[in-house]
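Omission of a single protein chain aside, the complex is shown with its protein chains in their original locations.
Read from first to last, the chains carry the letters A, B and C; within each, the first residue is number 1.
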Amino acid sequence: MSESPGIGRPEQAISRIEAFSDGVMAIAITLLILQLAVPGPNVTDRGLGHALLDQEHHFFAYLLTFAVIGRFWMAHHSLFRYVRRHDATFLVLNLVFLLTIAFLPYPSDLLGEHSDDRLAVILYAVSVAAASLSSAALWIYATRRHRLVDPSLPEREIRHIRRRALSGGVVFLLSIPLAFVRVWLAFATWVALLPLVRMTLAARHRREARKV
Amino acid sequence: MSESPGIGRPEQAISRIEAFSDGVMAIAITLLILQLAVPGPNVTDRGLGHALLDQEHHFFAYLLTFAVIGRFWMAHHSLFRYVRRHDATFLVLNLVFLLTIAFLPYPSDLLGEHSDDRLAVILYAVSVAAASLSSAALWIYATRRHRLVDPSLPEREIRHIRRRALSGGVVFLLSIPLAFVRVWLAFATWVALLPLVRMTLAARHRREARKV
Amino acid sequence: MSESPGIGRPEQAISRIEAFSDGVMAIAITLLILQLAVPGPNVTDRGLGHALLDQEHHFFAYLLTFAVIGRFWMAHHSLFRYVRRHDATFLVLNLVFLLTIAFLPYPSDLLGEHSDDRLAVILYAVSVAAASLSSAALWIYATRRHRLVDPSLPEREIRHIRRRALSGGVVFLLSIPLAFVRVWLAFATWVALLPLVRMTLAARHRREARKV
Partner (left out) sequence: MSESPGIGRPEQAISRIEAFSDGVMAIAITLLILQLAVPGPNVTDRGLGHALLDQEHHFFAYLLTFAVIGRFWMAHHSLFRYVRRHDATFLVLNLVFLLTIAFLPYPSDLLGEHSDDRLAVILYAVSVAAASLSSAALWIYATRRHRLVDPSLPEREIRHIRRRALSGGVVFLLSIPLAFVRVWLAFATWVALLPLVRMTLAARHRREARKV
């Protein structure tokens, strides 16, 4: 995409990428509800309450994936605050990231339907790890030699956002071998280990910021 | 989310949160139509008219939930007019609010399918109350000591918006015990009591505004 | 919605209403595709070609409703170009208009499934007429004594947009009695009469503009 500099509306370009990305993330997070199917009219023999309880795994997968996509939106939001320019590679990397987000309703539905099946758990972990790693790739590409970001952005901020993005990928990849031991160990890694890692990174970032 | 002040584009940040929130609310309100299933080709024995009349509860639930989400959009719109800054807690509270909105198509479909079942009515009331209370939490967090809002915003305006958000939660929670008496009493509370409470609050607000 | 003038960001308010409306209309127009169901794997006895031809009424309804929503988007777009302020009534009227648009995928699906049934044709005509008339109501409310629009907007422009919005409602209502004679007469009214009426209105508008 050879662009003639000086022509066009560069200042609007970034906000249009944001708008399209927000659109995809907003739709993916809202479409998740379609995985919760309302029980049909013939539930009276056992009662509606039991029929809803049968869906508990779907409710768990729904809430988990809503939190995951919401977290990615926050990360994308804080990442784009520093982006000033774009190029064709950046657009493609952003589309790859959006693909990993738009895909999430599928492994989420799969996890709700087959939460006792190791394969469903592994596919979910791989999908979230792919989203994490592609958002890390987007950030690494944009910040290398301050290619597309604000030149005054301090190196420690760049490192912090990079570590945060990579840590999500590492934790979800790590949970895959654990799923072979016990399926619930993978769930535990996602729900307990990830917040712990993130808090450690945030503490480290604050420590580094104080030093300056 | 430790933010380096002075870098980034703070003035664009609020409008991006609005855009994402509008996206989620616009999708949730439009997805509602999926709960209305078109009768299949084999309805000729009783006629299409009867088949459509059989869906009357779904039509009622559709219209009610459309009005509910539309009202929340208006509230979010009037709330964000005063927001000037944001922080990580505000983003998380906003995501919790969006979760309660994105979830509404499910209890709406449930209400249309099982409108005679007390559990469907209660789940609907709980869901709308959750949306009301989380929008109140968002407002209370943002306005405490004018944390994130325009410093010149008068205290009575803050109180008015807070009361309006809380009143929705209170009315929908109140309807739950009434649903145990008669299911239609819960419907009546939503459709008749809520507008009444809102009109009283608006009258009180106008009275307070005149005093100044 | 009592608003304290001077506080808030009035200039952003209109564009947020536009963004939400665009969201609802974009989703409704894109969701239409869900009414086209892909034939299952067992079509080999008659062939995929025949199975697709069986859906011809759905293709027609899809294209027609896409054109209808697209036209309403263009009308909303040209209407909002002149809007400068808003109030609570305007927001509610706009939500009623969006309800009529978000509802259209249902009568469209119904028309595709039961195109030979008079009731499906009438419901479609009523739905489009409701969208037309509610967009006319929005415009009449906004322009009465230049309430919410640019004060320099000439009266003949106001009249022209009003006539165009009302003409859609009139033509679709007119097609209802015709549907009782022959169903195809209603289709013919939509596809042939409406463009004719619109062209007449445009010619009249140009004539009036030349006089000045």
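What to note about this one:
Definition applied: a contact is a pair of C-beta atoms (placed from the backbone, for glycine too) under 8 Å apart; a residue touches a chain by one contact, two chains touch by 3 or more.
These figures come from a predicted structure and were not determined experimentally.
For subunit A, the residues touching the absent chain in the complete assembly are 1-4, 7-9, 12-13, 16-17, 19-20, 23-24, 27-28, 31, 34, 88, 91, 95, 98-99, 102-103, 105-106, 109-110, 113-114, 117, 119-120, 123.
Listed here are the subunit C residues that touch the chain not shown: 15, 18-19, 22-23, 25-27, 29-34, 36, 38-41, 43, 48-49, 52, 63, 66, 70, 73-74, 77-78, 81-82, 150, 152-154, 157, 160, 202, 205-206, 209.
Assume only the chains that are shown with their structure count from here on.
To overlay subunit A on subunit C by their CA atoms, one rotates by 180 degrees, a value rounded to a multiple of 5.
Rounded to whole angstrom units, the spacing between the C-alpha centres of subunit A and subunit C is 37.
Between the CA-based centres of subunit B and subunit C the separation comes to 26 Å, rounded to the whole angstrom. For subunit A, the set of residues touching two or more other chains is empty.
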